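Step one of this worksheet: look at the structure below.
Here the complex is missing a single protein chain, while all its other protein chains stay put.
Here is chain A:
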């Protein structure tokens, strides 16, 4: 059973980070929905609730999302909808239920790099950046590939403000199950970005497939070609939810559906 001996309500990020480094069994608490599934007895649980990290706001260049923002806030936020359409709502609304999504946090999800995540491909397709307390700002793509960041605090997500057409595609065995595969596509001024998750590994950009589409004068005509290539480019695997070959078929079919959505 998940347990910790001390609840520590941090009054600043510095204080939270210092506490985190004090003991390797000290942890940051997000919504604690995932942590509670584990059996590790932790030492101190560090709570960021008092640090005003629960926000979705904008600056000139970015939309900023605080680490303690919940999925429910993302899926109902007007600013995100204005810039990116329904993608947050569509990607998140089938994750368990409203009560669950009112609890789970953006910071925990992104920092943990979950391979099954429906949120991470969306952020990746929107070219998001990650702000870490100690590690500074880096692209989400670099963050996902970075192996050495273990003890840090994810402070916020930054998404470049671009009005774009988006699409989220996934297949689940039942409504609230994990995705067997998911795909987030963004079209900004006819430049397509494609992120694939639940491969079942960490989400990644389909860069060669993106190049095929983006170098073409007529994206629509290249869709079939892109469908052939994406399976070669994106490593897929089997797990209890689906086989590698099933995922290959789904990926190419979902790609066509998604591209058509962002072109229309």
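Before moving on, here are some points about what is shown:
Quick note on the criterion: a residue touches a chain if its C-beta (ideal position, glycine included) is under 8 Å from a C-beta of that chain, and two chains touch if they have at least 3 such contacts; residues count from 1.
Just so we're on the same page, contacts and distances are computed from a predicted model.
According to its UniProt record, the chain left out of view corresponds to "2Fe-2S iron-sulfur cluster-binding protein" among "RNA polymerase subunit sigma-24", "Carbon-nitrogen hydrolase", "Glutamyl-tRNA(Gln) amidotransferase subunit A" or "2Fe-2S iron-sulfur cluster-binding protein". If you put the hidden chain back, the residue from A:62, A:100 or A:133 that touches it is A:100.
Although one chain is not drawn, the whole complex shows that of A:33, A:77, A:112 or A:139 it is A:33 that touches it.
Interface residues of chain A facing the missing partner chain: 2-7, 9, 29, 31-33, 36-37, 45, 47, 49, 93-94, 96-100, 102-103, 175-176.
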